[in-house]
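Every protein chain but one is kept in place in this view of the complex.
Chain nomenclature is as follows: A, B and C, assigned in order of appearance, with residue numbering initiated at 1 for each chain independently.
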Amino acid sequence: MTVPVHLRHDETFVLNLGPQHPATHGVLRVKLTMDGEYIVKAEPVLGYIHRMHEKMAENGTFAQFMPNTARMDYLHALAFNHGWALVVERAAGIEVPERAEYIRVITVELNRIASHLLWWAAFLLDLGGFTPLLYAFDDREKIIDLLERVTGSRLTYCYLRFGGVYNDIDDEFIAGTRDFIKRLRGRMPRLYHDLVTHNIILIKRIKDIGFVTAEQCRRYGATGPVARGSGIDYDIRKNEPYSVYPEFDFDVPVFTEGDSMARYMVRMHEMEQSMRIIEQALDKLPGGPVMGKAPKVLKPEAGYYYSAVETARGSLGHRLVCNGDKNPYKLKLRSPTFSNLSLFGEVAEGMLLADALAFMGSLDLVIPEIDR
Amino acid sequence: MGLVEQTQAALAELFPEPALPAAPAGEGDQEAPPRQAGVVVTDAARHGSHLDVLCRPDQVVAVARVLDQDGYFLEAISGVDWLDKGQFEVIYDYNRLGGEHCRVTVRALVDRNEPAVPTISGVFPAADWHERETFDFYGIRFQDHPNLIRILLPEDADFHPLRKDYMP
Amino acid sequence: MGEENVPASIVQFAQLDKLLNLGRANSLWPMTFGLACCAIEMMCTGGSRFDISRFGAEVFRPSPRQSDVMIVAGTINKKLELAVKTLYDQMPEPKWVIAMGNCAICGGPFKVKENYNVVEGADKLFPVDVYIPGCPPRPEALLEGIMMLEEKITGKRRWPRVQPG
Partner (left out) sequence: METSIWHALLYLVGIMAFAGVNAAWLGWCERKGAARIQRRIGPCEAGFAGLLQPLADGLKLMSKQLLVPQGVDGIIFRVAPVLAMIPAITSMVVIPFSENIGARAMELSVLLLFALASIGMIAILLGGWASGNKYAIISAARSVSQNLAYEIPMLLTVITVVLISGSMNLREIAIDQQGGFWHWNIFRLENGHFLTMWISFIIFFICSVAETNRAPFDMAEAESELVAGFMTEYSSMGFGLFMMGEYLNIVVGACLTATLFLGGWDCPFGKTPGVWWFVLKIYILIFTFIWIRWTYPRTQIYRLLNLSWKILIPFSLVNLLVTAALIKVF
């Protein structure tokens, strides 16, 4: 509900929501032209954590770029691994065994829940509530332990290989995942919904704040929970199925209001859907090898390749151009938050500073993914 | 697939002369005779995109407007530096937001010495930042772009990092 | 006896200095300065499982004026270099720097021959007291880093050092 107010455009001052600011969760600078506490013009300035991923892709071989993918969006690193593995497997024509595909889906969905938990914690930290962070981290640590057993690292996973996965999952991982899901399902209604979602202060804080229309999403290219919060039923796992997602039945939560509350509810329901996918994947887990045969040095055929993967923040695209030798000729990473943030300037006009920060929190930004 | 044919038809009238039936798409452009501007259906399972449109730089805005009417959204703009051919290439990726899936890749080749491509940020505001980034990395000037300055590199940087001949 | 080298300050508050150092060691207030992946591990350290507040370091002050330790958690690149230097200068005097993660130590995974934008190491900008290797380092490593900083301030180690292997 942007307060309808006549903004005096002459007496404004420029406030730097500077590179170092508790609410930007990283180094995003937003140049705000303010009139009192109302924002007249907001212009994000990027590039404070630009780490040359695309230049490194061109100078390293295909396999050497896998660790880089995890350092772009470290909250959903496995989806980035998955996107990179997918585009290279398409280009080089490598087969992935059935079991490896299932393990990929299980670990990616677990990582998605961990990413949504951390978004939920950071979003409520922006709104002033400090305690939910600790409870969300409590659950997230359980997922990190599970994934650490299998992948070896806590945050920046480098678990996928072209043609399969690094190592197999054992029964203890499966048992651990099952009772994690039971535990989170038990806590979700009581702790996450009753204590926080139905809290009147939170509802007042994010309801009717930051309206994003479907047309705006289309013109700015916003995808993921931001688009699904504005009524666009677009989830790459359903619209452009890849890996073994067609074998699971899960539905895509879509809300039509388009305000921060809608985006909040989309992500909360997505956690539930991810748990459904994991359970079905664990039930139908086939046997067999986890690593297909892939040539040591990959020389994919020259041409233009594109793969899109659904990360927690939206559609991650890899535009790969190969010219036949062992390292990629050109790799463009279409990062979802880059487009989601581009509509911040238009939506945040006329909002209060506190509401604009609540809106930015609901966009779920990871800055190194924007700056690449 | 109704949508792919329908989009192909929509784009076809932009290119009066029939597109050269190139050999199965995807293999290197160098061997095949340089393709005429036109629309070619590509195998989506392997290349990810259904339609591959090669067009001259000045047709880029017209293609964008056609796709905008059909309800596509701009997914990404990437630049490619073909050093040996002395050309830059700008790749526009369009995709459907919801509903039936169809991805269109529009490619435009530009001379390397004075690269200039008309901007499509009028049609798709998403292109604003993507074009600034392509300018930042390759130095491709996008004509009458509202605010063509660097986006990721420090403002006073004087080099274009992703050019093949650049080494710090 | 030979001549005695007079310590720099004329009056030496030996005991008072020890007490002040003990006070400073026990209440290191870090500045929220998370840049990239290491920031998430820093938040995990603040969480319930690895609880940094046991050492009195849980007050993450947003403003540089009120913080003692600057934990550089992430990559510093050329566009941010000036901001990081200003933040360091804004901190009041007894201040320390913990370089958390390989990026802050030496540029880490981005120290490649075609590196045009990453500052290779925080110690190129200001003196660093404790280096914590890892990409990202585990929360226990950050706690060990804080204990190492406390040992540097007070000279005594709080818990027995864990012998590797």
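Everything that follows uses one rule, which is that contacts are C-beta pairs under 8 Å (C-beta built on N, C-alpha and C of every residue); 3 or more make two chains touch, one makes a residue touch a chain.
Just so we're clear, the structure is a prediction, and the values are computed from it rather than from any experiment.
Colleague: Using the contact definition given at the top, list the shown chains touched by the missing chain.
Modeller: Looking at the complete complex, the unshown chain comes into contact with A, C.
Colleague: Pick from A:43, A:138, A:233 or A:272: which residue touches the chain that isn't shown?
Modeller: Checking the options A:43, A:138, A:233 or A:272, the one contacting the hidden chain is A:138.
Colleague: Touching the absent chain in the whole complex: find that residue among C:20, C:112, C:125 or C:148.
Modeller: C:20
Colleague: Name, in rising order, the residues on chain A that touch the hidden chain in the full complex.
Modeller: Residues of chain A in touch with the missing chain: 3, 13, 15, 21-23, 37, 124-131, 134-135, 138, 199, 201-202, 204-205, 352-355, 357.
Colleague: Using the document's contact rule, name the residues of chain C that touch the chain not shown here.
Modeller: Residue positions of chain C that touch the missing chain: 19-20, 22-27, 47-48, 51, 53-56, 58, 61-63, 65-66, 68, 90, 92-94, 158.
Throughout what follows, only the chains that are shown with their structure count from here on.
Colleague: In terms of C-beta pairs in contact, which of B-C and A-B ranks higher?
Modeller: A-B
Colleague: When the centre of a chain is set as the mean of its C-alpha atoms, what distance in Å lies between chain A and chain C?
Modeller: Result: the chain centres lie 30 Å from each other.
Colleague: Using the average of all C-alpha atoms in each chain as its centre, how far is it in Å between chain B and chain C?
Modeller: 47
Colleague: Would you mind pulling out the distance in Å between where the CA atoms of chain A average out and where those of chain B do?
Modeller: Averaging C-alpha atoms per chain gives centres 26 Å apart.
Colleague: Of all the residues in chain B, which ones touch at least 2 other chains?
Modeller: Counting only residues that touch two or more other chains, chain B contributes 153-154, 161.
Colleague: For chain A, jot down the residues that touch at least 2 other chains.
Modeller: In chain A, 47, 50, 52, 55 touch at least two other chains.
Colleague: Within the complex, which stretch of chain A touches chain C?
Modeller: On the chain A side, the touching residues are 18-22, 25-27, 47-52, 55-56, 59, 67-68, 71, 74-75, 118, 133-134, 137-138, 141, 144, 154-156, 367-368.
Colleague: If you look only at chain C, which of its residues touch chain B in the complex?
Modeller: Those residues of chain C that touch chain B are 78-79, 113-117.
Colleague: Which of the residues in chain B come into contact with chain A in the complex?
Modeller: Checking each residue of chain B against chain A gives 25-28, 45-49, 52, 71, 73-76, 78-81, 91, 93, 95-99, 101, 103, 105, 107, 124-126, 128-129, 137, 150-154, 161-162.
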